[in-house]
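The complex is shown incomplete by one protein chain, all other protein chains being positioned as in the whole.
Now for subunit A:
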Amino acid sequence: MSTSHVLLGLLAAGPRHGYELKRAHDERLPCARPLAFGQVYATLARLCRDGLVATAGQTREGGPDRTSYALTDDGRATLDHWLGTVEPPMPYVASTLFAKVAVALLVADVNQARAYLIAQRRAHTQRLRELTALKTAPAARIDEVVAADFAIAHLDADLRWLHTTLDRVTDWHREVRS
């Protein structure tokens, strides 16, 4: 994911300092890996260097001075371009799940590949249940529901693939070893 573009987007509503950006990121993208402060400041430094963001003064609210950052015109243009660009829909089949089964068939036997598929199916099912519980909780916010929907749809697709591959793995193994 492009953290720099997300930060540009979070600055579109007006200047913010690093701590506010981190908080807004974690709130707007629930279930995403929380952004580390170090990453926020490193990204802001790079965006400043590239002229996409500029410092917009210091604020002090009971603590140390905090530098605010603002979106520049170039930053806005970069953000608009990113938002208007279609992501390539899965240009490569790049999945650790897929690679692991393929490698298991090369270096081990079909039983190891099957055992992995079954264990992975179990782990996926557990995560699917956790996310389903999260999104159906009465207190769930709409952004949490939408984030859970995204993960659920992907886990559901993975699970279908795991089921189908369990049915195909013996034939696949035969072909790999022939």
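Assume contacts are C-beta pairs under 8 Å (C-beta built on N, C-alpha and C of every residue); 3 or more make two chains touch, one makes a residue touch a chain; residues count from 1.
We take it that contacts and distances are computed from a predicted model.
Q: What is the protein name, per UniProt, of the chain that does not appear here: "Transketolase", "Malonate transporter subunit MadL", "Electron transfer flavoprotein subunit beta" or "Putative ABC transport system ATP-binding protein"?
A: Missing chain, UniProt protein name: "Putative ABC transport system ATP-binding protein".
Q: If the hidden chain were put back, which of A:L79, A:L128 or A:V169 would touch it?
A: A:L128
Q: Kindly state which of the options A:R28, A:H81 or A:R160 is in contact with the chain not pictured.
A: Result: among the candidates, A:R160 touches the missing chain.
Q: Considering the entire assembly, which residues of subunit A contact the chain that has been omitted?
A: Where subunit A meets the chain not shown: residues 118, 121-122, 124-133, 136, 152-153, 155-156, 159-160, 163.
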